[in-house]
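Shown here: the complex without one of its protein chains, the others still in place.
All chains are identified by letter, namely A, B and C, in their written order; residue positions are counted from 1 within each chain.
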Amino acid sequence: MTRQPLSGGDGVDPARLRVRDLNARQLLRGGELQGANLPAHLRGRELEKEELERYVAERVLTTSLDKAVAWARSNSFFPLAFGLACCAMEQFHAAGPRMDIARFGYEAFRASPRQADLIILAGRVSIKMAPIIRRLYDQMLEPKWAISMGACCSSMGVFNNYALVPADKFMPVDVYVPGCPPRPEALMHGVLKLRKMVQDDPDMGWRDRYGARGTEEVLSQEPRPADASATAARETAGA
Amino acid sequence: MPDATGLELIAQELRAAQGAPPRTASGSPVIETIFFRGRGTLLIEPAHIRGVLAQLRASGYGFLASVHGVDHYPAEPRLGVIYELLDMSRVDRITVKLLLHSERPEVDSVYADGEDGPGWPTANHQEREVYDMFGVIFRGHPDLRRILMPEDYEGHPQRRDFPVGGEPVVFTHNERTALGTPK
Amino acid sequence: MSTGEEGGGPSTPTLSEYRRREQSITLAPLQEQLPGAARKDDSREELLTLNFGPHHPATHGVLRLLVTLQGEVVRDIKPIIGYVHTGIEKTAEDKSYWKVIPVIERMDYLSYYFNAMAFCSAVEALTEVEVPKRGQYLRVIHLELNRIASHLIWLGTSALDLGAVSIFLYCLRERELILDLFEMSSGQRMHTRYFQVGGVIEDIPRGFEARLRKFLEVMPERADQYGAILNSNEIVLQRLRGTCPLDAETLLSLGVSGPLLRAAGNPWDLRKADPYSSYEDFDFKIPVGTVGDNYDRFAVRLAEIYESVKIIGQALDGLPEGPHITEDRKFALPPRHELATSMEALIHHFKLVTEGFRVPAGEIYLPIESPRGELGCYVRSDGSSKPARVHMRDPSFVNLQAVSHMVKGSYIADMIATVAMLDPILGGIDR
Partner (left out) sequence: MLRSYLPAIVFLVLGGAVGGAFAALNSVIGPRRATPHKQDPYECGLPSEVKHGFRFGISFYLIAMLFILFDIEVVFLYPIAIELRAYGSFALVETIVFIALLFVAFVYVWRRGALDWK
């Protein structure tokens, strides 16, 4: 197994994890601090008085602008027009006349990764496709998000075999939409969850246990070449 | 569909025509006729495949519907290649099957035209798939390389001794063991 | 800018890591074969080799076409596939027969009922199970509904490629109606697992018939509208008429079947030629084209929608009473009420759910007519409760070979139209 531990395990600097400021919301709420990412002296205690004041002062100044930006971003995702298999049909239907994803402003499917900021992995990811998807994801401009739609690319689903790779093995995924294939409503629910996440108010659910939002990715200084990561994925998948 | 007698007649014709040279490696081209569930199958010597298909084409079976492989592991010869032929005017199907030893799974390609008659262009992708999935080498195929798996993949996944693969799915109850982080 | 001096011969490009690994894809010395290569002025024009896909909105999935262009003209085209290879045939060997059905359905993801039908028919032939008449009729209804749904997606996406955007939304509107019907009879929109070995898993619910009749009324009207919109769209017509024709002889030698073959004038349709599942009971026509160009391919598929509507109407009118699945408890689950009273039913149920049924050793190839052509299912059984080999002869996989014959020498815009009219479903091609 070459999978990264979900909560920064041994040998991974928590500062390099993509989601590292998870506890901000809890801190502001004054709740008890949890999570493996925290420095040891903060673990298991609450912020009080001056510490809390300073913490809040640091955040509030930048918060308003951030909020405006997050609001703008979260209400106009430009998904990449990218269908792999069955789920792509339900993705069509989400954009179709009955579900009409345009109600939320997500109807502008873009053909080029340069113009897109959301990749919906709709279908099964084969070992041959994985490096290409990673490359597409790498070519998208920041900020970018990923939704893994359907069982196949979340966990390989019913086809747990030599040919497939789950998406979170080679790229970070923010929201998983279960189903085989998920109904269009489910996809829209997933996109709306992502909207809440981008607005920095994620529905954590059971992820509180991990202190994580989606799949975390270690950002090293030099990004890993796509081919190498896919080869690693292939080795484990084919073994 | 040819009935059992019809199948025997076809086999007789094939024996009469193909048993003689040019390719008389082992005498009769038809090893066995199998009639099962109303469908006829000719089990033939691999060396005669081009000749047998050409003769069947001459007798009307002009449409090669499918070429696919099969693995009879652990029996030997274990690798089979199956050619499904269709006669559109009589709406009649016949199956031609050959078995190859896994030591040297080689058979003549029926894709390209040869001196013994025209080929079957439809066999191009299908032979490549059989090569990819079973490792059967089609002699004379001009472009025999992997078609579904990546070019640098090792092994032939559809062979029965190839593991299905996959990986354990991480749930809350098995995250410790599946992720390999003992705590 | 230009490297200049060598006079336009194909200089060896420095290949990237990715292409170096697939160096066996030969781009043979095309430059010499070109018409007019001897002419002085033409020899300065270089050939452009482009990847068209795997991520391209006009390839209907993750098809990759390695296109060699001379200006605007396609000189060579190599389809490269395998980007959604899922190993379904391998997975099927690992599951008992009735658990294979949901896996098989996910191959050609637009015609899932057809995949299930081919597999179930093959297993029924092996086990010699009889499907009751009502089961056959219900199968026909769902198959033809699925054919319409598949053609609707084809029409919508193809029109999108040809520049007629609104058709796509109209098609999805009608497809929703079909998916509602599927949901009603089986509980799922896609991959319904409705067909079982020996029949269908449940009878159609109350209200299904009324809804289906309403749909049958609406559908021909809507299909008229599609025809009216597209047939009066000069751009679409210009891109379809007379582009990339291929004659029936070549198509047959390439193994092409289905609407592509019928567009070239050969009326081969397994529903008529070799009827299965009571298709001989119904009165329908086979639309046939004349020249086999893109417009014929379009017209044939559009006409098939009307014929499917006709078939469904007849099947619904003549729907016989009786069981919807075989009474043979060795293959079909006993109904719920029997479980409470009959010990034997309980044993059968337990046996079916835990192990599945055993199939006598043997092998069979059984073809049916899918929306794209002959969909054959080869099943080899070794006598156990799991198949020893399942192979789908998918029409898209075979038909794709025709693309290079159709496209070579025509404009790149015609290539888009041809790929659209070819209707390749990558899930079926790669399996």
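Basically, contacts are C-beta pairs under 8 Å (C-beta built on N, C-alpha and C of every residue); 3 or more make two chains touch, one makes a residue touch a chain.
Owing to the predicted nature of the structure, the values given are computational and were not obtained by experimental measurement.
Enquirer: Among the chains included here, which ones are touched by the excluded chain in the whole complex?
Expert: So, taking every chain into account, the missing one touches A, C.
Enquirer: Among the options C:Thr49, C:Ser278 or C:Ser404, which residue touches the chain absent from this view?
Expert: With C:Thr49, C:Ser278 or C:Ser404 as choices, the missing chain is touched by C:Thr49.
Enquirer: Among C:Gly71, C:Pro205, C:Pro220 or C:Pro335, choose the residue that contacts the chain missing from this document, as touch is defined above.
Expert: Answering carefully, the residue with contact to the hidden chain is C:Gly71.
Enquirer: Tell me which stretches of chain A touch the chain missing from the display.
Expert: 65, 69, 112-114, 132-133, 135-136, 138-139, 141-143, 223, 225-226
Enquirer: On chain C, what residues meet the omitted chain?
Expert: Residues of chain C in touch with the missing chain: 1-3, 8, 11, 13, 15-19, 41, 44-46, 48-56, 64, 70-73, 411.
Following the convention adopted for this analysis, only the chains that are shown with their structure count from here on.
Enquirer: Looking at A-C and A-B, which pair shares more C-beta contacts?
Expert: Looking at A-C and A-B side by side, A-C shows more C-beta contacts.
Enquirer: Among the chains, which one keeps its Cα centre farthest from the Cα centre of chain A?
Expert: Checked the centroid distances; the maximum from chain A is B.
Enquirer: As a quick test, compute the distance in whole Å between the mean CA positions of chain B and chain C.
Expert: Each chain reduced to its C-alpha mean, chain B and chain C end up 23 Å apart.
Enquirer: Just curious, how far off is chain C from chain A if you go by their C-alpha centres, in Å?
Expert: 33
Enquirer: Counting only Cα atoms for the centres, state how far chain A is from chain B in Å.
Expert: Measuring from centre to centre gives 45 Å for this pair.
Enquirer: Among the residues of chain C, pick out those that touch two or more other chains and give their numbers.
Expert: Chain C, residues with two or more chain partners: 82, 85, 87, 90-91, 94, 430.
Enquirer: Can you pull out the residues of chain A that are in contact with at least two other chains?
Expert: Each of 128, 160-164 in chain A touches at least two other chains.
Enquirer: Which of the residues in chain B end up touching chain A in this complex?
Expert: Residues 148-150, 153-155, 157, 162-167, 169-170, 172, 175, 178-181 of chain B touch chain A in their complex.
Enquirer: Of all residues in chain B, which touch chain C in the complex?
Expert: 36-39, 41, 62-66, 68-71, 82, 84, 88, 91, 93, 95, 120-122, 124-126, 129, 133, 143, 145-152, 157-158, 160, 162, 164-165
Enquirer: Chain C touches which residues of chain A in the complex?
Expert: Those residues of chain A that touch chain C are 81-86, 88-90, 92-93, 96-98, 111, 123-124, 126, 128-129, 131-132, 136, 152, 158-164, 180-181, 183, 227.
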